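Selected chains from the complex are presented in situ; the others are not included.
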Amino acid sequence: MIVEERLRAMGVGLPPPLVVPSGARLPFAPVRIVGDRAIVSGHGPQNADGSSAGPYGKVGAQVSVEEAYGAARGTALSILGDLSRALGDLDRITAWVRVFGMVASAPGFDRQPAVINGFSDLILEAFGSEVGAHARSAVGMAELPFGLPVEIEAEVVFAP
Amino acid sequence: MIVEERLRAMGVGLPPPLVVPSGARLPFAPVRIVGDRAIVSGHGPQNADGSSAGPYGKVGAQVSVEEAYGAARGTALSILGDLSRALGDLDRITAWVRVFGMVASAPGFDRQPAVINGFSDLILEAFGSEVGAHARSAVGMAELPFGLPVEIEAEVVFAP
């Protein structure tokens, strides 16, 4: 449990499964396992009780770069929570593969990489530079579900 | 041909290859096979003659959520048509892997998951919850080609 110990030393915790509003449904898997690959659905940040966390709005308008960096960092924790439940132990992850970072962007906002660094910095701190290295895009979306400022999907590979 | 029988029982048919306007060209493959993976290019809905199907416009403005749900369902059929031709039999698909659902979104429209459910619901009905399970993102694009309201790309794995 090296990664989870490191997260505790960093003072961060992993949220429980996403709590969706009554009546909502998720006809897809938060994490899909095929062979040694774990493909991760688009995630946003969560509160400690599992509910979706704010802030909400467009980065560059209602949401600042600093707040959005925090949302991307929180999204990393949401994803690690689901990966931990899917794999049993985050130490099974042998390589981060791909990170697709989506930022709901106000017109003219073009600092998406500075936002998604909140995700990459946490992953590299928790997994180290060899396992944590990943290909990445950080791009500006017109809209994201429920007014999320950040949504991230990812892929990792893991040991059997 | 279990999946194709199930589709017939659901009353839906698979369209022929996409008919593109005279002069247009597609310098890419609708489905790319590498090893046991089939990676599916971005698709939209088609008419029974293979041509691109409406409605066209942004969801939340010219196109309603209900119409866009139908477009996402139609996109599933377009993709199944191309997968059927690429693999010979849809029963070879052992797992849906990743679904990336893109919704051309009017300003303020944030119900992309309700739209892409049109895709996920059909896949789960046709393949069942074990094979049909998939990781998914449902996100809001500024624009999509030719005014499409929905475009979806995907990946499946299949048996040799």
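Note that the chains take the letters A and B in the order they are written out, and that residue 1 is the start of every chain.
In this text, a residue touches a chain if its C-beta (ideal position, glycine included) is under 8 Å from a C-beta of that chain, and two chains touch if they have at least 3 such contacts.
Quantities reported herein were computed from a predicted structural model and do not represent experimental measurements.
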item	value
Where 2 copies are displayed, count of copies in the complete assembly	3
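As a working rule, only the chains that are shown with their structure count from here on.
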item	value
For chain A paired with chain B, centre-to-centre distance based on mean C-alpha positions, whole Å	25
Chain B to chain A touching residues, read off their complex	95-100, 105, 107-113, 117, 120-121, 124, 133-142, 157
Interface residues, chain A side, partner chain B - complex	25, 27-32, 34-35, 37, 39-42, 100, 102, 104, 141-147, 151, 153
